[in-house]
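Here the complex is missing one protein chain, while the rest keep their positions.
Each chain carries a letter (A and B) given by its place in the written order, and its residues are counted from 1.
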Amino acid sequence: MINFQYLRTTAVKTALNLIVKDPKAVFIAGGTNLIDLMKRGVATPEKLIDINHLPLKDIELVNNVLQVGALTSNTALAEHITVKQQFPLLMLALQSGASAQLRNVATVGGNMMQRTRCGYFYDITMPCNKREPGSGCGAINGYNRMHAIFGTSESCIAVHPSDMCVALVALGAQVVILGHKGERKINFSDFHRLPGTTPETDNNLRKGELITKIQIPINGFNQNYHYLKVRDRSSYAFALVSVAAALIIKNGLISDARLAMGGVAHKPWRLTSSEDFLKGKAGTTANFEAAAQLAMKDAKSFGENDFKLKLAPNAIVEALTIAKSKS
Amino acid sequence: MEKLLLTDETSMNQVFTEKDGYNHVSFLDAIDENDRVDGVAKVTGKAKYFAEYQLPGLTYGVLVTSTITKGKIVDIDTKAAKNAPGVLDVLSHMNKPAVAGYEQEGGSPMKIFYTDQIFYNGQPIALVVANTFERATYAASLVKVSYHKEAFNTDFKSSIKDEKVKKLQGQPPYKRGMEDAYKTAEVKVEQVYTMPVETHNPMELHGIIADWRTNDQVTVYAKTQGVKATQNTIANVFKIPVENIQVNSEFVGGGFGMALRTWPLEIATIMASKQLKKPVKLVITRDQMFTMVGNRPAAYQKIGLGATKEGKITGITHIAFGQSATYENFTEGVVNMTKFMYDSENVNTNYYVIPLDMGVPIWMRGPGEATGAFALESAIDEMAHALNMDPLDFRIKNDPEKDLAQNRPFSSKYIKEAYRLGAEQIGWKNRKMIPGSLIDGSWQVGYGVSIGVFNASRGRASVKGILKADGTLVLQSATSDIGPGTGTGMTLIASRLLNIPVDKIVFELGDSSLPPAPSQGGSATLSTVGSAVNDVCVSLKSTIAELAANSNMDAHAHFTEVLKKNNLPMIEVTKQSQANAEAKNYSMYSFSIHFVQVKVHQLTGVVKVSKVVSVGDSGKIVSPKTARSQMVGGAVGGIGMALMEEALLDNRYGRYINNNFADYHVPVHADVPEIDVIFIDKADPIINPMGAKGMGEIALIGFAGAVANAVFNATGKRIRSLPITPDKILQA
Partner (left out) sequence: MDEIDSHAQGDTRRDFLKKTSLFTALSLTPVTILKAADQKVDERFAELFEKIPLNFTVNNKAYQLNVEPRVTLLDLLREELHLTGTKKGCDHGQCGACTVHVDGKRVNSCLSLAVMNEGRNITTIEGLAKGDELHPMQRAFIKHDGFQCGYCTPGQIMSAVACIREGHANSKEEIREYMSGNICRCGAYPHIVEAIQEVKEKGGTI
């Protein structure tokens, strides 16, 4: 790793000034992904701006919307009383990610900004359009067991590795972003993007902008919910497929549903057509299976990950079944 | 029980002698007799592993590795690296120091920095040395290498059937009775079982500190399973006298076989130290652990099994293919157990290796046998199913009374008892004969059993014993402890023979200046070194008795009194254990029976090992606590082998794509249920005075087969390709 310059500030404004001035500068928060990438030569920033001391760690409930500072650690968020009570789906997702040590350090903003775990992305000698645009994709005709089945392009089939983001997209969160032109707000589902022809760009955060907050509206999805993570070992592993499922059941019928998947796309993959299908229906296995089939409509696999075409709908059915059986 | 007279309390509190930077650990926390003698050192962080010795002027090496798979190095541009801050030198084949043992052309093993040939991707080709680790790491990234590329082959699977790919005979073909007798049997099973490359990946990263001093004296702090072997290798490579080489390796952070040889990267570091006249430390990275220090080779095995309708095995055929490297060969005992494990008149085996453009493999825990056992024990289960027999009944029916391959009796074997005890403990009676018929919520439940076996032996080792008038005993041997608890076992043997409490006994190891002992491998340390400890203690006891008689003392007088009466501060004796003469009349093996219960999720294909009972038939248990840990550890390794371990190499590039602990999965806490361990604990009358046989290998061998058999029992799906991941269950 080069001996980069290191700067620390306690003011958001200063942080933004610093990043705008220098194209080779990046923010560092928890650092659990960035330092890893730097050690492997995948990220080569010449200047790190340590934002851990910015005042962005508060969690507060304002008008039935939970405002989560972007520097909140994954642990702090998972253990927060409002999250436990109102967003247990998010709590489960957070707890299934990484390890206790990493969650203590990793932040909400950093979790959103983490990069794919694709093996070709991580090895700087291999082709990867995300790391080195134009170099090709090693995964499409290579080992793609962990890779995407939705929203892929000819240049990239990588997946976003987060669990937290899957729950947040299901819960309809919003992202508050601060830049020089002021604050803007985007839907969580619009934050990450699909690879298209520019897989090097993971999300819609612009250069010089900073995620300051996540907002999650209280929505009643705290009774019938489940986060199912299917992986190669019982813990401390990335998802083959994960499902965030939440239902509101009234008089035996599903009045509202939320469904999203992880490990299947370049972004957390919300399943709105399946959600719509379930509304007004009974929580039967047949309906869950139909919702799962609907979710698979545009799925496309690449050989090693063919099994996801079966695993994904099965996981949806299992997550919905467990969600329904709660309380 | 005799009471010990303690003369000097304070000196008793030292477990390790103070010497040349060695640890000095207080033992104020008295330990239980069966606790590890180095427990305090390990839980306090005071145990020093090779990379933790602080030498004045220490420098740091970082390797540059090839990014092509086969070809020649055209040029190595080190200008930028050499100009980077703190860099002392960049060593490669272009500027290496003279190494006498490498001067001859060609041959094996690979002569690092003495060739411009690239044999595999990730091969070390240059070593950057700088005054800090960070600077060396950065400078290594500045080294620019140009290559002349050649076509290569790393594809094991397609090579098996490709006639153009060379196959070497890994072991002479074996035949007893009729060849391929299974083909004409009343009931037959004929299947292919495959396994991927696995990596040892002990938690401690490999490397070495080399300190080459004037007059060709060199001290190394190594991670090795054999300090004498390391010493000899260095002597051979650098052509300097063995006495000039000091190898220290007191604590080793796991090995599982990968530290059974001195790797090229270690030689490179010694070269650098020689060149720079400074101590150089090299600690390789986790991804380099996949390419530079061996692996368990992939395997393709065909098993043919024939039986009568009544369930008597009539023929076994086992044809195995393993993998090797182009620049060095490697073979292991893949087909060994097939020759004697079951009572069959007709057995034939063959084993080939395919040299590929990959790093050379090395024995990994339960070497060869673990690979073979997965195939054979799966096939045995398949046959039991075909016969509609309980696999336990089928196994017991075909349990041989003697070793038919060698035509001689087993020195001891209590397999039937082991089957019975294990079956009772796991609740075998709950197993359903019809696969897929036991359901627990969303999960299917199944039971499986398998056997493990490994050669039990006793080699040659020397131990020196120093019995002191202060009531302490020091034992010394240049053996190693990579984790099983060598010092603890030896201390217990001596404690019982001489009736000295364990905290008054020090067992020194991991130092090449001590009396010679073989490397720690093949489950032989306790038998080999323990026999010498036994002989030392017996000798000390008789010397004390003699001294007592000569000075008219009571025959039961305590040794401290005898020594004092004779004005002796200490007596010492060195004994060498020998291979046992009687042993040639017997087949000596350790056995294990693994029982597992698995749960398989019906929708996601996730497999969880939910119960384990491992029964060890390995003679008398010397050190119950560490022995149990060995068996538990083997089961955990077995869970990894069965369910998750697989090093994936992209044959287009010749590079591993999951060369890290996030993507190469080994079991974590959440994967491991409670594990019951049962020991038969009956002395083997032949092997050694303790009656103890080794267990490091049998703890793992067979385990993966038990899991695969349990998965079949749970689901009716027979997975013949390890690891058994959710995708395979879903697609079966």
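Assume a residue touches a chain if its C-beta (ideal position, glycine included) is under 8 Å from a C-beta of that chain, and two chains touch if they have at least 3 such contacts.
Keep in mind that this is a model prediction, so the values were computed, not measured.
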item	value
Given B:Asp35, B:Glu345, B:Asp399 or B:Asp681, the one touching the chain that is not displayed	B:Asp35
Of B:Met94, B:Val165, B:Met389 or B:Ala662, the residue in touch with the unshown chain	B:Ala662
Selected residue (touches chain absent from view) among A:Ile35, A:Val65, A:Ile218 or A:Leu309	A:Ile35
Of B:Gly254, B:Pro435 or B:Gly716, the one touching the omitted chain in the full complex	B:Gly254
Residues of chain A (touch criterion as defined above) contacting the omitted chain	1-11, 13-14, 18, 28, 31-32, 35-36, 38-40, 46, 48, 50, 52-53, 75, 95, 98-102, 104-105, 234-236
Sites on chain B contacted by the missing partner chain, in the whole complex	26, 28-29, 31-32, 35-36, 38-49, 51-52, 54, 83-87, 132-134, 138, 201-205, 251-256, 283, 285-286, 482-485, 625-626, 628-630, 632-637, 660-662, 666-670, 672-675
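Just so we're on the same page, only the chains that are shown with their structure count from here on.
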item	value
Whole-Å separation of chain centres (CA-atom averages), chain A against chain B	41
Residue ranges of chain A in contact with chain B within the complex	1-3, 41, 117, 119-120, 122-123, 125-126, 138, 141-143, 145, 228, 230, 232-238, 240, 306-307, 310-311, 314-315, 317-318
Residue ranges of chain B touching chain A (in the complex, touch as defined)	67, 85, 134, 137-138, 141, 442, 601, 603-606, 608, 643-644, 648, 650, 652-653, 655, 657-658, 660, 662-663, 665, 667-671, 725-727, 730-731
